Structure formats: C-alpha cells, structure tokens
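This is the structure I have questions about; it appears just below.
All protein chains but one are shown at their positions in the complex.
Right after this comes chain A.
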Amino acid sequence: MTAASNLKLREARAKKIRQFITPEGVDLELKIASAGLRLGALVVDLTLIVVALFVFSFFIAWVGVGSKSDIAYVVWMLGFFALRTFWFIGFELGQRAATPGKRLMGVRVVARDGGRLTADAVVARNLIRELELFLPLMMLGNGISEDAISGWTVLAGVLWSLTLSLFLLFNRDRMRMGDLIAGTWVVMAQRVKLDADIGVAGDQTGAIAFTEAELSVYGIFELQELERVLRARDARAMREVADTIRAKIGRPVAEEDDVFLLNYYRQLKARLERKLLFGKRREDKYASD
C-alpha cells in the first residue's frame, strides 16, 4: 500500500461523511448508507412483504371458505393494498425510522436539514416508491402480457423508469427520488458494542519496552489497523502483521506474536495519544512526525 492509495482510501471514507451538528455543537459525522446496503434492505423488506402476503392469503382463504362470501376477497384486496402502501410508511414513522430491512442493514432515515423526521416526509418519500419500484415492474408486466403495445414503447418505458429507479447511483448523497422530494437521507445507524479496552496495561511485568525510534515508524492509520487485527484475534493475520512490524523496526522473533503486538500497540497508542494532547496528529506512517 502506497501513500497515495492510503490517502485515497481515507478520502473515499470522508466523502461518505456528512456534517451533522447537534444543538449542543457536536458534529455527529453521519455516514451515508451505500447503494448496496439500501438494495439489501429493499430485498429484505420485499421478501417480508411477500411472506406476509402469503400468510395473509392463506388465512383469508381459510376464513373465506368457511364463511362462503366474497367479503373475504374484499378484505384480502384491502389488506394487500395496505401492506403494499403502508409497510414502509408505518415502520419509518416509528422510533427507529427504519423498516425491518433497514434495521437489519443498520441504516435509518434522517431529515436532511437536521430537524425532526416528519410524517409527511416519510409519506412523500415512500409514495414516490410507487414510481421507482412498481412502475418498471408494471411496464415489464404490461409488455409481457399485452402485445398491443409495441416492443419499442415498452423498452422506452422500462428505460425511462429505470433511470428513475437508479437515480440514487447518480448523486453524491445516494438520494432516491423519494429522498430528494422529502428532504431525507438514509444514513448508517449501526449499534456498536463497547469492546473491552485492549489499551489498558494491567500487568506490566515482563513488558517489552520499545524505544522511541521503534515507535516512531507508524501513525494513526496503522495503529487502528493493528487494533482491528488484535480484536479479531486471528492467529494467521497476527503472525503476518507481527512479522511485518518486526522487519520494519528490525527486531528478532523473540516473543509470542500476540504478546509482541499487544505491547507494541499499547506503547504506540500511548505515544500517539500523548502527541494528540499537544495537538499533533499523525495520520499515517507517511506523514512526518
């Protein structure tokens, strides 16, 4: 990995981050949810809707056969309509502002201006879905069932509606048509569990002391990668990283990989954090100390 690619990675991450300042003056740095996550959420929701519809249909059929009237059919049609129209609206009006699919993917809907997510915004963004989701399907369905419309008309219709559906790929904020109309965003809202602090040095006996020169080769980016490896606790990855660090600072293999890495991590972290207190932030190993 070179300095340039490193920088690119960081920039790509930063591009997805939007300033979102609370009234207390803290920037929450919301991250825009990716198109893939949104698609995943949609697929989950549609699957759930279809399953619910099946269960509902069986229930109605069971009741309907018993009562011998077409009221059952009326109920079914109303249920289908409600499910299709209000599934998204109902869930997004809740506390979490997310459908089950969105919850699973760890994303939620947020008002773009930082204010409250209002009911009308939720309604507007989801009614537009009709246009983005069902219109292309309808066009396709029509094209297959009726030969009255010429193939070209169908093609044009499908293409036109696809540009509406894929609109979110063409803007920076990954906004659907509905988001644009309603003034909303979909952002990451994962829960992150609080992991034990691996930086706390408990027992210092037998600690390997690293010299200032040995610690000065890495920056914050490498430190956090090292943290990731340590938390994952994968022996092969640790071996690889430990070897890389040993080669870089010129140390012989003398300790167990995890002991070595943990000690190095703690001291590097302490060193970088101490510098942080003095306002010196060293992003990665390419930055000057």
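Miscellaneous remarks
Keep this in mind: a contact is a pair of C-beta atoms (placed from the backbone, for glycine too) under 8 Å apart; a residue touches a chain by one contact, two chains touch by 3 or more; residues count from 1.
The rule we apply is simple: contacts and distances are computed from a predicted model.
According to UniProt, the chain absent from the figure is "Stage II sporulation protein M", selected among "Stage II sporulation protein M", "ABC transporter permease", "Hydrogenase" or "glycine dehydrogenase (aminomethyl-transferring)".
From the options A:A4, A:V192 or A:A254, the residue with contact to the unseen chain in the full assembly is A:V192. Among A:R38, A:R112 or A:K285, the one in contact with the hidden chain is A:R112. Of the options A:L7, A:L42, A:L104 or A:L127, the residue whose C-beta touches the omitted chain is A:L127. Summarising the interface, chain A meets the missing chain with residues 22-24, 26, 28-30, 70-71, 73-74, 77-78, 80-81, 85, 95-97, 108, 110, 112, 116-125, 127-128, 130-131, 135, 164, 177, 180-184, 189-195, 197, 199-202, 204, 207, 209, 220, 223-224, 227-228, 231, 266-267, 269-274, 276-277.
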